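Single-structure report; data block below.
The complex appears here without one of its protein chains, the remainder shown in place.
Now for chain A:
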């Protein structure tokens, strides 16, 4: 069929994650929660994260509505950052963002992203980059806001 070009975006791994997303549930009493919206399409991701005292992500879950790309990206992101420290996760978010913008990055950094690295193909679908980055953006904001709250608390 002539839609074969679509296979470069909708790879099997991506479709699998969209079909059976990992960590798609809300956490009760999460340390931080963040809701972000893609204003151009109305897609929503609610992200819940548990951080322990060593700033390690010990649990993660997401809910919300979205397209194949945003749902599978949230699933792959959750897989990738679970068990990482806040700083590691923030670095991964930066790597992901560089990757989808087509910027240069270390192969080692890419490997860290695990399945999520497969979304590098989004570079050829510029209109869909926001779909891929929505959950990573939620992650970044959640982690930075937890920092904010802490320093607010200390002050």
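Quick notes on this one:
Assume contacts are C-beta pairs under 8 Å (C-beta built on N, C-alpha and C of every residue); 3 or more make two chains touch, one makes a residue touch a chain; residues count from 1.
Please note the rule applied: contacts and distances are computed from a predicted model.
Per UniProt, the protein behind the absent chain is "Cysteine desulfurase"; the candidates were "1,2-phenylacetyl-CoA epoxidase subunit A", "PadR family transcriptional regulator", "Carbohydrate ABC transporter membrane protein 2, CUT1 family" or "Cysteine desulfurase". Of A:67, A:123 or A:144, it is A:67 that touches the chain left out of the display.
Counting over the whole complex, chain A has residues 1-3, 5-6, 9-10, 15, 18-19, 40-44, 65-69, 125, 127-128, 131 touching the chain that is not drawn.
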